[in-house]
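What you see is part of a larger complex, with each chain still in position.
Chains: A and B, in written order; residue numbering restarts at 1 for each.
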Amino acid sequence: MALYVVDLFGVAVFAISGALTAGRKRMDLFGVLVVAVITAIGGGTVRDLLLDRRPIFWIEDPTYLLVSVLAAAATLAYARFLRPPRYSLLVADAFGLAVFTFIGATTAYEAGVPAPIVVLMGTITGVAGGMMRDVLCSEVPLVLRREVYATAAIAGATVYVLLTNAGVDGAIVALLTISTVFLLRLTALRLDLHIPSPGPKDVENSTSHDERL
Amino acid sequence: MALYVVDLFGVAVFAISGALTAGRKRMDLFGVLVVAVITAIGGGTVRDLLLDRRPIFWIEDPTYLLVSVLAAAATLAYARFLRPPRYSLLVADAFGLAVFTFIGATTAYEAGVPAPIVVLMGTITGVAGGMMRDVLCSEVPLVLRREVYATAAIAGATVYVLLTNAGVDGAIVALLTISTVFLLRLTALRLDLHIPSPGPKDVENSTSHDERL
């Protein structure tokens, strides 16, 4: 139950990220909503398709669609009057990544696939939505360019597999997996934001952080 | 039977749209055919994958592939000598969108999914092919930028759900669903084409209409 709530929170955060990115691309209102929904549910959809887990999670429970549409609509309304709070959004995005990675790894583990596939499915669930967002916005996906984004997901999913195979209690596994992704990603953000840029590559990275979610 | 014929007509129209868009992108002959086929059958393929409806419609009935390849080849031959009739193509495209939306909604309804998913599947069937076309041509998808494109599909699919749940006769549902999408889209085209552009955004929109299908 608690997991369901944080999962919906992750969906809302990713929908906001999609709406903000698409909002800079001269799309019409509906286009922004489409990109927001795809960002929010894309990763889990690819995971369910690859694992042949039916029905797809948002077909089984349309609450996910509802939450992503509402989050995107609220974002558009908010952005019309106020500047989005960038750093708060990056923190929320890191939390969404952490939750999605845990849920993806759990789903794959319960499907009985080999350990490397569990890690991969956790990663895909965390990052594929953001990749689709950027492909639809005709950009090289940010999650492939940002330091320690998918890397954080891989690390967390690996923690999940190791602890689960060691027989650790489920609640502790959840806590440690989510913490690993979240703290790694936050640390990377902190370093990017505060260490002076040594060269053109880092300059570009921190610019991205300012301009994009 | 009549529905099968208009469905094939929709496939042909979308293949033409794909061939014309790809033809401006320095692709070789085969590349243009690939984009045309993906534009024509992409929406229905995503729908069938998400609903786990097997076999995929064009694997079950290769006529769809044949029609899309023939339409793309005829388009390439025609475009070598004559200018494509832009406005007629936009009208045909609106009709294709209407038919695909109806067929997608019907397929989802028969699969027994909740009403919001029926609306979404109608929309996906109508617009996903065009989104793939533009992603392959490395552009921000036109269907996300054009006013009242996917919006028309959503409206039509909603009409479908409301009428079907109210027990209205199937032929009337088909007629009203298709008319809703088609007329909404045509109205949007008319307004875009005839109302003076008030600002840079509308200028860009009408330019798109001139340059693209």
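We take it that a contact is a pair of C-beta atoms (placed from the backbone, for glycine too) under 8 Å apart; a residue touches a chain by one contact, two chains touch by 3 or more.
Predicted, not measured: the structure shown is a model, and the values here were computed from it.
Colleague: Number of identical chains in the whole complex, 2 of which are shown?
Modeller: Spelled out: 2 chains shown, and the full complex contains 3 copies.
Just so we're on the same page, only the chains that are shown with their structure count from here on.
Colleague: What is the Cα-based rotation angle between copies chain A and chain B, on a 0 to 180° scale and rounded to a multiple of 5?
Modeller: 120
Colleague: Counting only Cα atoms for the centres, state how far chain A is from chain B in Å.
Modeller: Distance between chain centres, rounded to whole Å: 30 Å.
Colleague: Report the residues of chain A in contact with chain B in the complex, numbered from low to high.
Modeller: 22, 25-28, 30-32, 34-35, 45, 49, 54-56, 58-59, 62, 65-66, 135-138
Colleague: Quick one: which bits of chain B touch chain A in the complex? Just the residue numbers, please.
Modeller: That would be residues 49-52, 113-114, 116-117, 120, 127, 131, 135, 138-141, 143-151, 154, 201, 204 of chain B.
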